[in-house]
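Below are the structure tokens for one structure; questions will follow.
What you see is the complex with one protein chain gone and the rest in place.
Moving on, here comes subunit A:
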Amino acid sequence: MNIYVVMKRTFDTEEKVEINDGVIDEEGAEFVINPYDEYAIEEAIVLKETHGGEVTVVTVGDEEAEKELRTALAMGADKAVLLDTEDLDGEMDHYTISEMLGAYFQDKAYDIILGGNVAVDDGAGQTAPRLAEKLGINQLTTITKLDIEGTTATIERDIEGDQEIVEAELPLLVTCQQGLNEPRYPSLPGIMKAKKKPLDTLDLDDLDLDEDDLEAKTKTVDRFLPPEKEAGKKLEGEPAEQVEELVNLLRNEAKVI
């Protein structure tokens, strides 16, 4: 089975976000594999363990992303590919990223492509469906269970809390939701092996793309932090007193009930 994972390197969400002149300050911040993409990597490895084949992890980014690709290799992926954005000067958006991924996948034989259902930094969830559309393949988003028999996938999806059970034929793109699996930690032998596994870097020329074709279709005009929340009221007294005061405040001050 030819298994691919599309992955994003993201800001660790435990980090405090700081913004200077509309730009997110990444100085000294920790970066990680997007947590939803970890589910995708884990599921890809499980598929390989069950059905045989090969797992390739692909990301779009700069050379910094090699660290997260190595982590994916250490978890058990076979190959890693970095689609290098070094030649891109302007703003990138989901259009840019999915065009690059689309160009990469154009001549690949894939049975399944897995991704996270959303990246925790940007939170849009556009890239994977855009890629499926570029490739003209079916997609199932926010999956929580995946079984493949022959060329048929049986899938459980989380649809806003309800569970949907569907069947679809490969090739297929899926996006992974929490609950699908528990991603493994890289083992020490895994980390040693990962150093020798192939990690290819492809630039725009390799992908037969031109910078002009990748111009973002959306423009960011500002980034800002939400206003600091003022300290709230601590209610005091016996539980019954606190409750009475709360209901009064909710009705007459906050006016939410």
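Just so it is clear, contacts are C-beta pairs under 8 Å (C-beta built on N, C-alpha and C of every residue); 3 or more make two chains touch, one makes a residue touch a chain; residues count from 1.
Note that in this section contacts and distances are computed from a predicted model.
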Candidate names "DMSO reductase", "Sulfate-binding protein", "ABC transporter permease" or "Electron transfer flavoprotein alpha subunit apoprotein"; UniProt protein name, chain not shown: "Electron transfer flavoprotein alpha subunit apoprotein"
Which residue of A:Asn2, A:Gln126 or A:Thr201 touches the chain not shown here: A:Gln126
Subunit A, residues in touch with the chain not shown (by the definition above): 11, 13-14, 16-17, 19, 24, 35-36, 93-95, 98, 120-130, 132-134, 138-142, 144, 154, 158-169, 178-179, 216-226, 229, 231-236, 239-240, 242-244, 246-247, 249-251, 254, 256-257
